[in-house]
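Every protein chain of the complex appears in place save one, which is left out.
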Amino acid sequence: MIKRFIYSQKVAPYVFILPFVLVFAIFWAYPLLDSFQMSFQKVALGQESSWVGFSNYEKLLSDKVFLKALLNSFAYMLLTLVILIPFPLLFAVLINSKLMWGKEFFKASFFFPALTSVVVAGTIFRLMFGEMEGSLINSFLGLFGIDPVKFLKGQVTGFIALLALATWRWTGVNMLYFLSGLKNIPDDYYEAAAIDGASKLQQFFKITVPLLKPTSIYVVTISIYAGLAMFIESMMLWNGNNSPKNIGLTIVGYLYRQGIEKNNLGYAAAVGIVLLAITMIINVTQLSLSGMFKKEDQSS
Amino acid sequence: MRNESFAKVGLFVLFTVICLIILIPFYAIALASFKPGGDLVRYGLNLSFDLSVMSFNNFVFLFTGSHSYFNWFFNSVFLTIAQVVLTLLISATVAYGFAAYNFRGKNFLFLCVLMIMMVPFEILLLPLYKLTNDFGLMNSYSAIVLPGIANAATIFFFRQYISGIPKEIIAAGRVDGASEYGIYARLIIPVMKPSFAAMAILNGMNSWNNFIWPFMVLSDTSKYTLPIGLKTLLTPYGNNYDLLIVGSFFSIVPILILFLAFQKYFIDGMTAGAVKG
């Protein structure tokens, strides 16, 4: 009887998706709701939680360190967008051109840094950007007679190191995204445009860029997430969550500091909720500006 | 035509230069793995090629010394395999449920899949951490593997793939009297095989490099994975830099070999999201 029930065509799909429903409920929906709840509580492991209303959020507003973290995460996100969208796009177009030799080799070597774990890549970059005269970057600057720079102690130079790490790891990946987008653009478009006398530059802006829109939207979306949620890169570069003057502190870093290092889970949960709200607002805005909702049928 | 060959050479030179810049960190760490570890932190990681301080000592130490490196290494291998097998099996099953049937609540549930992709995982760290503690799963591998077994991106990818499989296969199976699960297991899974490779690579890479969640969950050093273990070597009071550098270098090697052998799948796996996005 039971067997008949489970084997019926009506029930089967529920059996198939049951694991997802369980994982979704236990490891996603419940924690997310719990996060909301915790953000209105004072929570510490090993102690009873108590309700505190909006006081966690009120405290956040006047918390200078949190504002610093917010600013850092935003700056990092924007700067990675500025670097990691146009350059990979350009590289993809160039690599895709008929004039390119050794396509596969370059594709592979651009992609390769993405294979290293953040821990290893972060360690390498930490040592490369060391403040000693003999560190890689400083010894390179030395060739031009520039004095050693204390990269990881200054706001701007610290960000240079962070962005170098991000650029190194993600240029190849984003380039591959654009390449796979380019594959979907039929050659006839370019041929037709060439016959009409359009220059390469015109072709790029009139054909490539508009037709790559779905890919671009995808890349921008994941870059926004990755940028705002960045933490381990900073943790590895400064070998811990305490960078001088908090120049490398990010939103997630602050969440970690409050939740894990200070056992102040309620306050940390509020940090998480703020991050969630920000990502939601940015992405909804971004997607509606780029017309994702209106013309969904055209983009697929 | 002359313009064209000029452009060809120009492009090639440009890309070669960029390529060299990209490879510098790898070259630096490879070079460093032949130098005494302490020198690195004191004098910095650089490209000086000085045979008088270079030796195979670090490699000898890596393979014969007394340390936990290979313990971590095999923990990582084990966790990665467990995660990939479970994730693929479960995600494919779920994806089939979404792709092959129409049922009540389907749209809502699929929206849930998309929602998972919309929320940064980091936000869930603390409640998950609390949950793990309540379940008594702290310091266990289950706590690391379980939250990821129904991976949204993987489900999404498989669903697209299964949607491309002709529905006639399913219908034919039903005519032959196969049960719903039999159709999936014997007719669909074999057809899905090519899509497994890309997803195995994607999930495998994520799992191999997974850091923050395992780092929070595991407290027993003998359970550490490679990234966590390597991070613990970064301390001024440990004298572990030899192992850190050669270990970091060596952790790249297996991935490099896999990458060279299965390059196509790596690229397919990594870009799976964007193609249909």
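As written, the chains take the letters A and B, and residue 1 is the first residue of each chain.
By our rule, a contact is a pair of C-beta atoms (placed from the backbone, for glycine too) under 8 Å apart; a residue touches a chain by one contact, two chains touch by 3 or more.
Assume contacts and distances are computed from a predicted model.
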Per UniProt, the name of the complex member that is left out, chosen from "HEAT repeat domain-containing protein", "ABC transporter substrate-binding protein", "Cytochrome b" or "Cysteine-rich domain-containing protein": "ABC transporter substrate-binding protein"
Neighbouring shown chains of the undisplayed chain, as defined at the top: A, B
Hidden partner chain, touching residue among B:Phe12, B:Tyr43 or B:Phe262: B:Tyr43
Subunit A residues that touch the omitted chain in the full complex: 44-47, 59, 62-65, 130-132, 150, 153-154, 239-246, 260-261, 263
Chain not shown, touching residues in subunit B: 38, 41-43, 65-71, 75, 78-79, 82, 85-86, 89-90, 133, 136, 138-142, 145, 178-179, 181-182, 185-186, 216, 219-223, 229, 231-241, 243
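One rule holds for everything that comes next: only the chains that are shown with their structure count from here on.
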Length of the line joining the C-alpha centres of subunit A and subunit B, rounded to whole Å: 16
Subunit A - residues contacting subunit B, complex: 7, 9-10, 12-17, 19-24, 26-32, 34-35, 38, 43, 45, 91, 94-95, 97, 99-102, 104, 106-121, 123-125, 127-128, 130, 132-136, 138-139, 168, 171-173, 176-177, 179-181, 184, 214-215, 217-219, 222, 225, 228-229, 231-232, 236, 239, 252, 255-256, 259-260, 265, 268-269, 272-273, 275-276, 279-280, 283, 300
Contact footprint of subunit A on subunit B as seen in their complex: 4, 7-8, 11-12, 14-15, 18-19, 22-26, 28-29, 32, 40-48, 90, 93-94, 96-98, 100-101, 103, 106, 109, 112-113, 116, 118-131, 133, 146-147, 149-150, 155, 179-181, 184, 205, 208-209, 211-212, 216, 226-228, 230-231, 234, 244, 248, 251-252, 255-256, 259-260, 263, 266-267, 270-271, 273-277
